[in-house]
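Input: one structure, supplied below.
What you see is the complex with one protein chain gone and the rest in place.
Let's look at chain A:
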Amino acid sequence: MKLVGIVGTNSSESTNRRLLQYMKQHYSEQAEIEICEIDEIPVFNEPEDKTAPQAVQVLSDKIAASDGVIFATPEYDHSIPAVLKNAIEWLSYTTRPLINKPVMIIGASLGALGTSRAQAHLRQILEAPELKALIMPNVEYLLGRALEAFDDDGNMVYKDKAKELDNDFIEFLSFVKLTEKLTANSKFFEISKQFSWKQVANGEDM
């Protein structure tokens, strides 16, 4: 199985990046996880030609070719970082590779709460009609006090959190398989690809 892991920040020091690296290594037998960065993506500004810039196209192709996506998000001011929102806006405005794509949301924070509020926002965002990702329900993986969570070899120190992630990841793998059946012949797919708020408002389609 091929998965894409998106580091939800452009910071050079990131516990979310470390968390994804841990998963890549730890679950290498079950899946191939390719870690993608979003720091090179330019600032989204609703260009009229709706063409994806190079960095967006690269990310989009990787997502399109994958079986599922893992978002690892920090929490900035009770929500997801602007830079992650920026990447998502490009994807929703141009290529829309997330439609019907299985998604797992995880997050790591330095404090105790482990990005609970950012994850709730991300769920709502990914459910927007231009995105329509299939977010795995019932699973909320929050890694608090993440700075002390890994040892020098990148292994997770908190045994309970490591076990919880094992369970969640297995569940995600079966979720990916389940959604294959669900979306095999979805008519919705093409319509969603064309969706735009402007069109809805003008009564042009849908």
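The rule is simple: a contact is a pair of C-beta atoms (placed from the backbone, for glycine too) under 8 Å apart; a residue touches a chain by one contact, two chains touch by 3 or more; residues count from 1.
In the analysis below, contacts and distances are computed from a predicted model.
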{"item": "Among \"ABC transporter permease\", \"Urocanate reductase\", \"Fe-S metabolism protein SufE\" or \"Fe-S cluster assembly ATPase SufC\", the UniProt name of the subunit that does not appear here", "value": "\"Urocanate reductase\""}
{"item": "Hidden partner chain, touching residue among A:Ile125, A:Leu143 or A:Met156", "value": "A:Ile125"}
{"item": "Hidden partner chain, residues of chain A it touches", "value": "9-13, 39, 43-46, 48, 76-83, 85-86, 88-89, 92, 109-111, 117, 121, 124-128, 130-131, 145, 147-148, 197-198, 200-202"}
